[in-house]
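Quick one: the structure is below, and I'll ask about it shortly.
Missing here: one protein chain of the complex. Every other protein chain is in place.
Chain nomenclature is as follows: A and B, assigned in order of appearance, with residue numbering initiated at 1 for each chain independently.
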């Protein structure tokens, strides 16, 4: 044909309201997966302060000299924003685990008819577990 | 299109390993979160505490295996996501190389840190 028209991604993100359960599950799984791998890199970086600590280096924490590892971690944990981010990380991990289990079932061909329900269940459970964990995560931190 | 397939299994092994590592990660990741937020609170983590945990060979091995599987799973996941979006040609090769190097570096650094914590390096 001489010429044709490419509508590009017309239906993709502008039409998010029409996405179905399976599509949302995919988007969330992707998002949480990327967050987790991103966090893993950060996590190892922070834990690397153990190398300095083993070397005997210290840093100041609330006016006291403590070893570099303890100081780094407790310094971070004393920040409100870090605690909030940790709750976020928990939510992300819990969703990825629950939906990951759902995907494993789908891969085994189990319960395919209930795939939308199991997605909603993952979402709700994630919410419940996250909310229930807030007190533990927020323990002893001031605003 | 018709003739463009090869005789071995591009993707199949990765797919299977992605699922196997996932099954393993479910258990360890849940354990890890539990241990460091509910048993010991993250805010109470100290170098001495970490050292005491890491000195157990079983714990050390679990953590290193956790690191290796999570890195494989995460990096492979990201790579797959990009292939799904139509990444191909040279770009694809470059991305694969960069991701592989980043993953190996992460594993090397992480293992070294664990050895230091255990007091073996």
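The criterion applied here is as follows: a residue touches a chain if its C-beta (ideal position, glycine included) is under 8 Å from a C-beta of that chain, and two chains touch if they have at least 3 such contacts.
Keep this in mind: contacts and distances are computed from a predicted model.
Engineer: Identify the UniProt protein name of the omitted chain, choosing among "4Fe-4S dicluster domain-containing protein", "Succinate dehydrogenase/fumarate reductase iron-sulfur subunit", "ABC transporter permease" or "Molybdate/tungstate import ATP-binding protein WtpC".
Structural biologist: Options "4Fe-4S dicluster domain-containing protein", "Succinate dehydrogenase/fumarate reductase iron-sulfur subunit", "ABC transporter permease" or "Molybdate/tungstate import ATP-binding protein WtpC" narrow down to "Succinate dehydrogenase/fumarate reductase iron-sulfur subunit" for the missing chain.
Engineer: Which of the chains on display does the removed chain touch in the whole complex?
Structural biologist: The undisplayed chain, in the complete complex, is in contact with A, B.
Engineer: Of the residues A:37, A:51 or A:103, which one touches the chain left out of the display?
Structural biologist: A:103
Engineer: What residues on chain B make contact with the chain left out of this view?
Structural biologist: 1-2, 4-7, 9-16, 80, 83-86, 88
Engineer: To test your reading of the contact rule: which positions on chain A touch the chain that is missing from view?
Structural biologist: 1-7, 9-12, 15, 18, 20-23, 25-26, 103, 106-109, 112, 115-116
We adopt the following convention: only the chains that are shown with their structure count from here on.
Engineer: Looking at the complex, which residues from chain B come into contact with chain A?
Structural biologist: Result: residues 19, 22-23, 25-26, 29-30, 33, 37-38, 41-43, 45-48, 50, 67, 70-71, 74-75, 77-78, 81, 102, 106, 109-110, 112-113, 116-117, 119 of chain B touch chain A.
Engineer: Touching chain B in the complex: which residues of chain A?
Structural biologist: So the residues of chain A in touch with chain B come to 30, 33-34, 36-37, 40-41, 44, 47-48, 50-51, 53-54, 67, 69-70, 73-74, 77-78, 86, 90, 93, 97, 100-101, 103-104, 107, 133, 136-137, 139-141.
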